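A short write-up of the structure that comes next.
A single protein chain has been omitted; all remaining protein chains appear in their positions.
So, subunit A:
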Amino acid sequence: MIMDREPLVRFEHLTRRFGELAAVSDVSLDIRAGEVLALLGENGAGKSTLMKLLYGIHPPSAGRILLDGRESPIRGPADAMRNGIGMVFQHFSLLPALSVRDNLLAAWPATPAYIGRRSKRAARVLDRLSVIAPDIDPERRVDTLSVGEQQLVELCKVVNLEARVVILDEPTSVLTPAEAQRLYDFVLRLAAEGRAVVLITHKLADVEACADRIAVMRGGMLVADFAKGERTTAETVALMMGRPAATAEPAPDRFAGRPARLVLREITASAAGHVLKGISLEIAGGEVLGIAGVAGNGQTLLAEVVAGVEAPSGGDVLLDGESIARRGDEPHATPIGYIPEQPRDNAVVETMDLSANLRLRALAAGEADGAYDVAALIRRFNIAPSEPTRRAGTLSGGNLQKLVAARELGVPRPAVLACYPTMGLDLGAVGTVYEAMFAQAAAGAAVLWISEDLDDLLARAHRIAVMRGGAIVALVENDGTLTRDRLGAFMTGAPAEAAA
């Protein structure tokens, strides 16, 4: 493969303003064929905006973009695709009611006009899918896929466009470790084929795994651009955050046995293709119980039953001895702090402002909302933009995640249920959320924490339960001897006797 020395894309002094805010400020950067460029920075650093300028979603306010050495003709996503530039967004553009295969065909330029049941030509659309996600059945409807699987389908769709430049926006934030590894391999393969890959990320793991070059952005500006290995991890983090990284990671106090506070008793339920097969757990006040597992093994349904969004078909959820499970369709307000996955869909009213969203529980209950000091919560959880009267729908995914964490963890709760509470957050915000979560435990709350990040669970949870196929397949003390591999074995189906 001949490496082209001429950059495929060159940004010259690019600036993009939104009103007063300069989201991208005087950025000059090259994107070269055959290279994986990690665009690293915290939430709101301007990474996505910079790439959206290339993709034609926003025109630049100043500066210019060169494509193959000439002024870029791109005025919108359709132009971008014609010019061989593909982008995978954090929000997907898949059609949920269609199968994976039909979704790929709908976006494929080479799709034949007539597609028979066993069309050979149409089958080629699945070639890439079998490399990047061999476990996904192409006949499955997209709405039955986990978020991680959808991400891989979306990626496959973009790669099928034969893009020369593939831009991935935070691709690993919703992937399991195994899926992420497959993605890294695939990214390296794309680069080896001579494509340019831009990986927008705030995770150092992504950079370690597959970047050739690292461009760090902060506050809309490009603060560094260097080959991997030229700087240490600590230096990179300092560049990203604008200060040296905190040394101490938040972790809960060691937990001394207290009576069970949140009790899940033989819960069975079924909804939307998922089942729970008799789940029993006891979480004591002050305890942090982690639930590990590959997404799509019933975690979402379990969370919704515990939070009273769905009614169980059998069993009960008890808080301090009282049932808090939903019965039928009677109105039911959850008494526990609840951070669901995908806050935009499940936890936020986008049409209302930040202040109302932070006070939502009180507003719904018709109570005085004195417990919620809106300004203090916004400050503590560093929600940006920070005006309390701003419509929540205008916030980025990471900031909505912070908003929900602030509402659910910012005031004392008897118990907390957190599903992937740090998804899409940068390092600073991750620390804040964990601190708040463990402060709840320290104050006596029972904390149930659903996560796919095994390292985080191993570093922080008191006990870890592993969920697979709608059941708890292992429940182990996190006593320092537990390893990633052992958990991984439970997650993928190890013999039952391996459980401690």
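As a working rule, a contact is a pair of C-beta atoms (placed from the backbone, for glycine too) under 8 Å apart; a residue touches a chain by one contact, two chains touch by 3 or more; residues count from 1.
Keep this in mind: contacts and distances are computed from a predicted model.
Participant: Between "Isoquinoline 1-oxidoreductase, beta subunit", "Simple sugar transport system permease protein", "ATP synthase subunit a" or "Phenylacetate-CoA oxygenase subunit PaaA", choose the name on the UniProt record of the chain that's been left out.
Facilitator: "Simple sugar transport system permease protein"
Participant: Looking beyond the chains shown, say which of A:9, A:196 or A:307 touches the absent one.
Facilitator: Residue touching the chain left out of view: A:307.
Participant: Per the definition of touch given earlier, which of A:141, A:189, A:265 or A:332 contacts the omitted chain?
Facilitator: A:332
Participant: So which bits of subunit A touch the chain we can't see?
Facilitator: Residues 17, 19, 58-59, 61, 307-309, 329, 331-334, 338, 340, 345-352, 356, 360-361, 363-366 of subunit A touch the chain absent from view.
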